[in-house]
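Every protein chain except one is present and positioned as in the full complex.
Moving on, here comes subunit A:
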Amino acid sequence: MDDQGCPRCKTTKYRNPSLKLMVNVCGHTLCENCVEMLFVRGSGNCVQCDTPLRKSNFRVQLFEDPAVDKEVEIRKKVLKIYNKRDFDFPNLREYNDYLEQIEDIVFNLTHNIDVENTKLRMEQYQKENRDVIQRNKAKLTREQEELEELLLLEQQGNEQRRLDVLQEEQRQLQAKRKNKQALLDELEQSQIPATILLAKHKARSAQLETEIEQQKQSVKPTSLFSTGIQQSQTVSLVPIPRIEEVLYQYTLLKVDTYGPPAPDLGQLGRLGYLNHVRAALPQDTAGGYTTAMACHRAMQDAFSGLFSL
């Protein structure tokens, strides 16, 4: 699953694919065991870059490349501050400029370019737009709540349907069992011979089955056919008027060659053209080649396009 090992214990990752990697703020990975080991000893420094760390800063890694995870974290933090939406801007150009700003900041922080300046810029922006940020935060939380409510409703509906289906099945099972029980009782008590009883029982169970089948397939009364026509609409049975069309006539294709007419393939021999063409060797004629073909092609090429312009 993962081809990189934990940088500290190196071995454990390959042997135990269920072991998770954690990523910290500086973008380096450590497996869970090593994280605990590191903080048991009380020292909180990253193995590769020696930045002081806190245990809370470690998050479970979602992406294979730790750099991506680091960027995702930074982006979340930045977007908490820079949370304007597209309707906050008067035109598309300004919104795009704003988005570009955000990307610049995220890029700088991820690659550790110019960190102090970027942080200063962020703080400045925060101070200037404090109220806008608050408003947008409130809007965001409201939207999330609405989405969650919708999801809840859907789930409840699903649950309800499942319960209904279960109840139906139980009822049917019970009905079948009652039927069997009734048969046994009758066999015990009544005076009618057994064969007739069995026959009656079979008829009754068949009836039950059909009832169950019908219930399963109970279609909701709809008002529309599948093609969209209303069910109560009357269809007129008047025959559609016939439209007479002109039959297609085949016309031979005419190609304009913009030049004098070239002689026909069949007539080349008669007209004496073939005397001036190199005769075909027996090897050539085996493939179906005739001298007339080459001659015809040369003549066509010579005459076509002569009069154009």
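What we mean here is this: contacts are C-beta pairs under 8 Å (C-beta built on N, C-alpha and C of every residue); 3 or more make two chains touch, one makes a residue touch a chain; residues count from 1.
Note that contacts and distances are computed from a predicted model.
Asker: Since a chain is absent, check the UniProt entry for it and pick the matching name: "Cyclin-H", "DNA-directed RNA polymerase III subunit RPC3", "Regulator of G-protein signaling 11 isoform X7" or "Small ribosomal subunit protein uS9m".
Answerer: The record for the missing subunit names the protein "Cyclin-H".
Asker: In the full complex, which of A:H111, A:K137, A:R161 or A:R177 touches the chain missing from this view?
Answerer: Answer from the full complex: A:H111 touches the omitted chain.
Asker: Extract the touching residues of subunit A with respect to the undisplayed chain.
Answerer: 111, 258-261, 271-273, 275-277, 295, 297-309
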